[in-house]
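Left out: one protein chain. Kept in place: all the others.
Take a look at chain A:
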Amino acid sequence: MPTIQDFQNWPDAHGRFGDFGGQYVAETLMAPLAELTEAYLRLREDPEFVAELDRDLTHYVGRPSPIYHAERLSRHVGGARILLKREDLNHTGAHKINNTVGQALVAKRMGKPRVIAETGAGQHGVASATVAARFGLKCVVYMGAVDIERQKINVYRMKLLGAEVVPVTSGSKTLKDALNEAMRDWVTNVADTFYIIGTVAGPHPYPMMVRDFNAIVGREARAQVLEQYGRLPDVLTACVGGGSNAIGLFHAFLNDRDVRIVGAEAAGEGIATGHHAASLAAGRPGVLHGNRTYVLCDDNGQITETHSVSAGLDYPGVGPEHAFLKDAGRAEYVGVTDDEALEAFHLLARTEGILAALESSHAVAQAMKLARELPKDGIVLCNLSGRGDKDVHTIAAREGVQV
């Protein structure tokens, strides 16, 4: 790969991030994707659209979210200062709302009265159901039957918000199968339906559009750290499933070459056991869900079932921009195990009074590792992408506690 001068200027006109991305979809989807690309490229330059989005991000989502110096956690770890970007404080409790507000506004401007979404942990489903209610759109959410079992509270939450939740019983009954099913719905109902993809995967323009809507995380954080500490952080970290919160944090810093970037993937029971979801750390380039990226698959090209304690990271692919950043050497991707994430979850709860989502707990675990390697005046900026209330039952069950 040639040396990259400007990391913020991707994808190219074909939706490619170097060798990754693109539009690997059936012919039936080419027209709706072209329609969406055209509409989005026009809207993102439209001052009225931008102002409307900003208003909702401020008054509905509650932006900007603070950065918080986790002093007691940092002291416990005994290294650099750990700063948390508090996306858990957003309306609905995670970064996902940044994207769904944006896409719902695009849907509204495109005149589509029905939105569909896929969800793993349920966070994106809740965020989609929320904005559908907010903008008066009909909402159908596809969710793997296994995930429905793991995330009952979020399922009920979506129903309270007026969405229909459709259980998906094919394949591994998790996020990837929900994504397949949502694609099928879209193909069948393109005329009146907008597909709100929840992560930076899928065919172009989704990886670009979802990143753009989440990039506010990094823009805010970069300005906040500069203002409060007078310098940039030494290292960034965020959890990576599909990778939307991670690219959201990373993007504003991509051309700050001195800032190290580390994505934390779900290593599940350990990468060596095969029970994990670390597509970048342990996968290979392939084609899944409309884009070329790193995937977890066998030698026949069959996508393999993944494992993570957190439903939101349980995905065998990853956003193509992360694949690009990995191959270009701009970002590193490492595995964090279920046990390490759980340990970080408890430590953060006890030292800071914050219940982090299990997904985000992977980032916290990685932040702790990175902080240990740095001097006390160093800065580790960690995206606390979501709150953990939704995971309380999972954690209790895992630890044998009756709630």
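List of remarks:
Assume contacts are C-beta pairs under 8 Å (C-beta built on N, C-alpha and C of every residue); 3 or more make two chains touch, one makes a residue touch a chain; residues count from 1.
The rule we apply is simple: contacts and distances are computed from a predicted model.
Considering only "Tryptophan synthase alpha chain", "Probable dual-specificity RNA methyltransferase RlmN", "Autoinducer 2 import system permease protein LsrD" or "Carbohydrate ABC transporter substrate-binding protein (CUT1 family)", the record for the omitted chain gives "Tryptophan synthase alpha chain", by its UniProt protein name. For the options A:Lys159, A:Arg184, A:Lys376 or A:Arg398, the residue in contact with the chain missing from this view is A:Arg184. Considering the full assembly, A:Lys176 is the residue among A:Arg150, A:Lys176 or A:Arg211 that touches the omitted chain. Among A:Ile261, A:Ile303, A:Val336 or A:Ile395, the one in contact with the hidden chain is A:Ile303.
Considering the complete assembly, chain A touches the hidden chain via residues 14, 22-28, 30-32, 34, 170-171, 176-177, 180, 183-184, 187-188, 190, 284-290, 295, 297, 299-303.
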